[in-house]
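Every protein chain of the complex appears in place save one, which is left out.
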Amino acid sequence: MRYFDARIIENRALGNGYFVLRLGGCESLAGSRPGQFMMLRGDWGRDPLLPRPMSLLSVAPEGRADLLARAVGQGTRLLESALPGTRVSILGPLGNGFPEPTQATLDLLVAGGVGMPPLFMQAEHAAHRGLIDRCEMIYGGRTARDLVLLAEMRGLGLAPCLATEDGSVGRRGRVTAALEARIEHHRAATPDRRLRIMACGPREMLWAVARIAEPHAIECYLSVEEQMACGIGVCLGCAMPARSRPFRYACSDGPVFLASDLVIPPAPGQVAGGAP
Amino acid sequence: MRYFDARIIENRALGNGYFVLRLGGCESLAGSRPGQFMMLRGDWGRDPLLPRPMSLLSVAPEGRADLLARAVGQGTRLLESALPGTRVSILGPLGNGFPEPTQATLDLLVAGGVGMPPLFMQAEHAAHRGLIDRCEMIYGGRTARDLVLLAEMRGLGLAPCLATEDGSVGRRGRVTAALEARIEHHRAATPDRRLRIMACGPREMLWAVARIAEPHAIECYLSVEEQMACGIGVCLGCAMPARSRPFRYACSDGPVFLASDLVIPPAPGQVAGGAP
Amino acid sequence: MTPAPAMPASGNGGPSLAIRCGGIDFHNPVLTASGTFGYGKEFAGLLPLASLGGLVTKGISPNPRFGNPAPRICETAAGMLNSIGLENVGLEGFAAEKLPFLRTCGTKVLVNFFGTTFDEYVECGQRLGQLEGVDGLEMNVSCPNIKAGGIEFGRDPRVLGELVRACRNVIAKPLWVKLTPNTSDIVLLARACAENGADAVSVINTIGGMAIDAHTRRPRLATVFGGLSGPAIKPVALRMVYQIHRAGLGIPICGIGGIQSGIDAVEFFLAGASTVQVGTQNFIDPASSERVVREVEDFCRANGVTDLREIVGGLVV
Partner (left out) sequence: MTPAPAMPASGNGGPSLAIRCGGIDFHNPVLTASGTFGYGKEFAGLLPLASLGGLVTKGISPNPRFGNPAPRICETAAGMLNSIGLENVGLEGFAAEKLPFLRTCGTKVLVNFFGTTFDEYVECGQRLGQLEGVDGLEMNVSCPNIKAGGIEFGRDPRVLGELVRACRNVIAKPLWVKLTPNTSDIVLLARACAENGADAVSVINTIGGMAIDAHTRRPRLATVFGGLSGPAIKPVALRMVYQIHRAGLGIPICGIGGIQSGIDAVEFFLAGASTVQVGTQNFIDPASSERVVREVEDFCRANGVTDLREIVGGLVV
């Protein structure tokens, strides 16, 4: 973990507010694991004040690092309009990351919206180790315009299973429905295969994924998003209700958690209770 | 006076932190008088919070308006790096301005550093009315690099009398010494000529100019700079101790004042007292 | 270029923004704050005054005051300090020079007032309350009490209560009291107002602050201390509005502090304010108060709120 200055080398707009920032000077991020993140801040005065957590999308030799973001608020809007050459400060790599891909497992990478980057990086990592056929990308968004970098995914050797809420591309509906279908498929086709789930996306999606994984007893990893100030476990701002302890910290214990260690709220409409 | 959006058409760096911003969409500033100013704010969030007062350097047909600024703090640094196309909001024209040039007078335009714009505009205005020979520019700065737009001044038909503290160009010393020399010259050469002084620059310079004008009984106009919030006389923030009333307001009663209406502090080293 | 006054929103079948607060019926809940909107006329060319729910004048005292030495303002992080010193044209000057315009401006007019002694407050309030064209009074109690060693009238709940009572007794018009946030318990202050007959509380005035120029080693304000306003103080203002609302005193609240947008205003409504005032933002964007009205309306429309009153105090906790 280092605190350093980087420069934007390229800012590639993907439409619908999505953009990929390519950063130079990120030698310190070289060994990062998929799922790790950084705290990033532009040179933009005191508004906004705090750095923003951003997942890594990809790290490459010679200090290049990519991230994917969507302009939703003040910080991401400033990044969206940042020009090549702009200086940003970075603290990273932070957090734990996803488990390694293995020969023995099939990893279902479940990506929701702008939560996709860590799963992309996990797939890239698998590809580098010749294990791309041990993972499957299940990627959902509101519309076709929320599904980005599909060519790059195919370039890795993935055939992403897509879902959109409006049906404009892929399966119509939520990514969790697609996940259920894929689980059923694998359970039927290769019942002995050890499935794992790795997911990142909106909170409700993560809870839904956990609720799907549980009855199947599938090992399920969730990368969570919390409000963060420090990114390194000192402000105690990013507390997550957990089972092994009252709280765990998204930045230093996570952002990737075993779903079984988190307190998963009951599905909307269901009454709480039972669970410890 | 209007509140409107303008766009930066051109941002011309002049070295040493000085730059000229050319703005488009400023039709409402067309009739502005030299010495008037605007409250200007970029689209930069809440840091800095308040708009910045900026004098007009020149207004041209088709809604063009120029200003000259120097990057000294947060706001001016942001303007210095603003790209063509950037939106700014403007409230103006504000304040009163200098008196009209006349055939019967010779106006000594005393400019100190980045206080030069209103005097440039006054000269431009005189030139448009064929009265450029009724004004004389006396322009001082720390070094040669603080004297800008000299070619443009000559283009108006001025032969600016320059002064630098380090002697790197023009007379060595303060602009006020140059002013005294010019007054002596005119008093000797054309004793009947009705002189007027119009000055803008750092506060200490303005007080020194007033102290020079007073014993000569020369009509003396000072354009003052005060901290401003509203620019239109409502916050009462820009109070200037005055003689006719306890306070006058730099934004709405000024920024141009007759020196005789302001409370001019005694010269440094001199003891206060005597003056009302 | 003065646009036609905006119609009350309900005229278009849109959400109703009309609201009663502190004895006054407003056609919308957005007012402008004392000291940041002059005497109204200064803004007449910049926005249609009739589009506002109301405006609050600069604070008026019985006699004209010239205010503090300069510099009087400086900028801070997301805020500003001022030490204007309650400069104003005085009661007679206000009645003669400012009120005639205000009578015709098409929006509700609240006159902010103060005194430096108990009697001045009462005298000023009584006289202002008799003037035609004044819809209500807002008492600024952040003024130092000269007889009590310069402590603000509004800091001690007992003194405040007595002052409110004395003014109430001579003022028939709606009487609002503007509270100081420089307190350890805002609810005690609000209670003193409610129990002594105030019609509403305006929450908050500026927070005491100070700034220093490290290079000259001098304070940035000639008076050393000043009042902090702007977005920086919004969290404190919201907290105090909600504390008062939650205490259930039954007194309506006008929320003030760092409001820049309609969303900011909605936050104050949810916390329990039934009207709001836009202050420092008038300096940043002189037409912002009208925009705030529009944005509140947009919020209501987008969120299925047909009547503003549905969201007042509607915080989900």
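Should a chain be cited, it is by its letter among A, B and C, assigned in written order, with residues numbered from 1 in that chain.
FYI, contacts are C-beta pairs under 8 Å (C-beta built on N, C-alpha and C of every residue); 3 or more make two chains touch, one makes a residue touch a chain.
All values derive from a computational prediction rather than experimental measurement.
S.K.: So which of the visible chains would the left-out chain be touching?
M.R.: Contacts of the unshown chain, counting the full complex: A, B, C.
S.K.: Could you tell which one of C:Glu87, C:Glu138, C:Asp199 or C:Glu267 touches the chain left off the display?
M.R.: Selected residue, touching the omitted chain: C:Glu267.
S.K.: Touching the left-out chain: which of C:Ala77, C:Ala148, C:Ala166 or C:Leu249?
M.R.: Candidates C:Ala77, C:Ala148, C:Ala166 or C:Leu249; residue touching the omitted chain: C:Ala77.
S.K.: Could I get the residues of chain A that touch the absent chain, sorted low to high?
M.R.: Touch with the absent chain occurs at residues 1-3, 41, 46-51, 89, 91, 226-241, 245-247.
S.K.: Could you list which residues of chain B touch the chain missing from the display?
M.R.: 46-47
S.K.: Tell me which stretches of chain C touch the chain missing from the display.
M.R.: 76-79, 81, 155, 182-184, 207-212, 214-219, 224-225, 228, 230-236, 238-239, 242, 258, 263, 266-267, 270-271, 299, 303, 311, 314-317
We adopt the following convention: only the chains that are shown with their structure count from here on.
S.K.: Counting only C-alpha atoms to place each centre, which chain is farthest from chain A?
M.R.: Chain centre farthest from chain A's centre: B.
S.K.: Just the number, please: Cα centre separation of chain B and chain C in whole Å.
M.R.: It comes to 37 Å between the two C-alpha centres.
S.K.: Between chain A and chain C, what is the separation of their C-alpha centroids in Å?
M.R.: Roughly 46 Å separates the two chain centres.
S.K.: Can you list the chain A residues in contact with two or more other chains?
M.R.: Within chain A, residues 46-47 contact more than one other chain.
S.K.: Residue numbers in chain C touching 2 or more other chains?
M.R.: Counting only residues that touch two or more other chains, chain C contributes 77-78.
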